[in-house]
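Of the protein chains in this complex, one is absent; all others appear in place.
Up next, chain A:
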Amino acid sequence: FLAERSNLAGVRHILLVLSGKGGVGKSTISMELALSLRHSGKKVGILDVDLCGPSIPRMFRVQDNDVHQCDSGWVPVFVDQDKSISLMSIGFLLEKPDDAVVWRGPKKNALIKQFVGDVAWGDLDFLIVDTPPGTSDEHISTVEALRPYKPLGAILVTTPQAVSVGDVRRELTFCKKTGLRVLGIVENMSGFVCPHCSECTNIFSKGGGEELARHAGVPFLGCVPLDPQLSQSLEEGRDFIQEFPKSSAFPALAHITQQILNGTSQRSS
């Protein structure tokens, strides 16, 4: 118990990124939020508890890194020299990247407890917890394990169409039932501006996320458009925030980060 306390004791704010729906951009938002926070001078950790589909290591181009142990537990993987962003994911523990983690719930729960308690994060301003879609073992176990450390809350990501919003409504219920504060909803993949002619097409519809926030009485953090430069950056493990400040998704991502920072300064005061 003492060891657990010391590993998360240096973390100022814990933030979960959730969605009922798969493929809406949880890992993308987790990563971009981490990059934005770094550019604001913060030290950030990302804990990737998606055991079946861990996306985070590759997005930072560190998927081939190994994880080492120290006295207080696992040493997280740093993405760069100045150690401003650190990661932990099952992706680092796989022998081969194509190995499937075919585990039932209890085994997943055991690893998540370890991930929450046994990673030597050190001092962090923010720990972002990226989750798989759903409301099952991973989510229940993660929230239970984090409860003593009083997380700041959860950001819920959706895409605009009704089919996604339908699942995210259930995730809101999950948050209510588990006592997890909802910091707000992000409507991702909200519109696509053709780079050739600037025509905007709502490929995945528009407005569902904003409407859900209004209906549920939670803050709406903003719409992030589909941006091929963002997808390309994720594929190549690049720092989108640093390299593409003029890109269409940048203002929205910066605005989301600012609202999170505003939220934390309010909490401190």
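Descriptive notes on the structure:
By definition in this document, a residue touches a chain if its C-beta (ideal position, glycine included) is under 8 Å from a C-beta of that chain, and two chains touch if they have at least 3 such contacts; residues count from 1.
Everything that follows uses one rule, which is that contacts and distances are computed from a predicted model.
Per the UniProt record, the chain missing from the shown structure is "NUBP1 factor", taken from the list "NUBP1 factor", "DNA-directed RNA polymerases I and III subunit RPAC1", "TAF1A polymerase" or "Rab escort protein 1".
Only one residue in the set A:D48, A:D137, A:E187 or A:E210 touches the chain that does not appear here, and it is A:D137. Note on the undisplayed chain: of the listed residues A:W74, A:F92, A:W121 or A:F204, the one touching it is A:F204. Check A:G23, A:G122 or A:P251 against the missing chain and you find that the one touching it is A:G23. Summary of contacts with the chain left out: across A:D167, A:E211 or A:D239, the touching residue is A:D167. In the full complex, chain A contacts the hidden chain through residues 20-24, 27, 51-53, 55, 58-59, 97-106, 108-109, 132-137, 139-140, 159, 161-164, 166-167, 169-174, 177-178, 192, 194-197, 199, 201-205, 226, 228, 231-232, 234-236.
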